[in-house]
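A single protein chain has been omitted from the complex, and every remaining protein chain is retained in its original position.
This part shows chain A:
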Amino acid sequence: MQGTTSFLRHPGPRAGVPLSFGGALKVAGPRIKPGVTVVLLTAFLASPASASTGEAVNPWVALAYLVAGVFFILALRGLSSPSTSRTGNRFGMAGMLIAVATTLITHDIANIVEIGIAIFVGGAFGLVVARRIAMTAMPELVAAFHSLVGLAAVLVGWAAFLNPSAFGIAVPSEMLKFGAENPLAGKLVQPISLIEMGLGVAIGAITFSGSVIAFAKLSGKMSGSPILLPARHVINLGVLAVILALIAFLYFGVGGVHGDTQLHYFIAITVLAFLIGFLLIIPIGGADMPVVVSMLNSYSGWAAAAMGFTLGNTAMIITGALVGSSGAILSYIMCRAMNRSFLSVIAGGFGAESGASGGGGGEQRPYKTGSAEDAAFMLEQAEKVIVIPGYGMAVAQAQHALREMTDVLEEKGIEVKFAIHPVAGRMPGHMNVLLAEASVDYDKVFELEDINSEFAQCDVAFIIGANDVVNPAAKTDKTSPIYGMPVFDVEKAKQVFFIKRSMGGVGYAGVDNDVFYMNQTVMLLADAKKMVEEIVKALD
């Protein structure tokens, strides 16, 4: 580090001059302001942690964070099967405990009481919410939790920006002229850390505001229909470009190093990122929320990873990478299940334009309706029944009644299976959780590709609150907005029961469904829960 000397061109700040350092990095700064100019020849890839504090990183501490990171990997690994999943979750908790304990032990805690109170308040609130929340409300809970991670990332980024020496990311004082005497000592952030923090704060802020909108849409506090601003793509791309430019400005020291200029850049990045998160999510409709929630999941990971780079903390980096890829993969699975590109989902507007065209076809076609008794009679005659649950089941909270119906049917020797589409519900795996809540054996629950061939042999396809995922238009009608989406082959079943609240609504894609009008289809127009309860009664 001897060669990386730097100097102040001006003989230091005058006494009484407020700390507005209009400096610039000589290396890349295009505009070097006169005045207090700090020239740093530090290698940009210099280590953040060890160089500035001077103390070597304790290998045991690094090891502890690594163990925490590995435990997080094991936590996800456990989820490969329901039988190992709880052990996995314990690994996650242990990893978190190690990470937090290591941090607390290795830092001089000036205010342990306040920190204790903060953890207690947050933890108590989290536990109460986790215990009280209804399983059907899980998507909005997850969205709300994402927003907290995002906001926490923003706060940490800001704290690091305001107090870089605490994070070991300050420019080492020996690189400044006058060393520690220099009033800038401990206040200048290393350029590479500025990038990481800038990205961390920006992604965190996007995660926060995006998740808040997703939460509002999922919980019905805001209309689920897309809100389309004119020229929204231009606006969004423009704002993103400005954010990236500002981060580059920070790195290259455009307009000065630290002081008001950097502060203003940082404020601008934060505000714009909050704005873009909001703008990105409002045009996306309710049906695309599974993708959005997964995407925000991914973002919260990248935000954590960015802050992990700043702190040189392996636990944070590993976690960030895990969560980031997890969310990305889930978004990909959701998009594939809808046969739509990720970009078209993110661009938004789905359901708005197509709603108009789908409803416009308005000719009335005949359909059959039936009663609970009819359904019960047919179900009793069947040998094999496949149940297809959808978001409507979640809304009506019909999962428990559905399980009762399954039990009764099984007692009569009828085989009942559940078929779950990847995008059923409002988040990945939403239906699985609800069925598990109603203690449906997970061996009876099948994914789309595993069960789709069985419809030809099944006597009754029982559709409850699903719609688009059984629409044959996805296979036949090239003009349909859902064309190409993999769907269940319910038309091959001998008999179809379709529980729906009314004939009015036509799914979230806004497309009419030929299944309604098929010969073997009987529409059961009622609240899903009431209808299933009546069927159970009729079965007895």
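Simple rule for what comes next: a residue touches a chain if its C-beta (ideal position, glycine included) is under 8 Å from a C-beta of that chain, and two chains touch if they have at least 3 such contacts; residues count from 1.
One rule holds for everything that comes next: contacts and distances are computed from a predicted model.
Hidden from the displayed complex is a chain whose UniProt protein name, among "biotin--[biotin carboxyl-carrier protein] ligase", "proton-translocating NAD(P)(+) transhydrogenase", "SoxAX cytochrome complex subunit A" or "Carbohydrate ABC transporter membrane protein 2, CUT1 family", is "proton-translocating NAD(P)(+) transhydrogenase". For the options A:58, A:81 or A:457, the residue in contact with the chain missing from this view is A:81. For the chain missing from the display, the contacting residue among A:159, A:267 or A:456 is A:159, taking the whole complex into account. When you scan A:396, A:445, A:490 or A:523 for touch with the missing chain, the hit is A:445. Among A:422, A:472 or A:486, the one in contact with the hidden chain is A:422. Think of the hidden chain as still there; on chain A it touches residues 45-50, 57, 62, 68-69, 72-73, 75-77, 79-82, 85-86, 88-89, 92-93, 95-96, 99-100, 103-104, 107-112, 114-115, 118-127, 129-131, 133, 135, 138, 141-142, 145-146, 148-149, 151-153, 155-156, 158-160, 162-163, 165-167, 186, 192, 293-294, 297, 300-301, 303-305, 307-327, 329-330, 333, 420, 422, 427-430, 432-433, 436-437, 439, 441-443, 445, 447.
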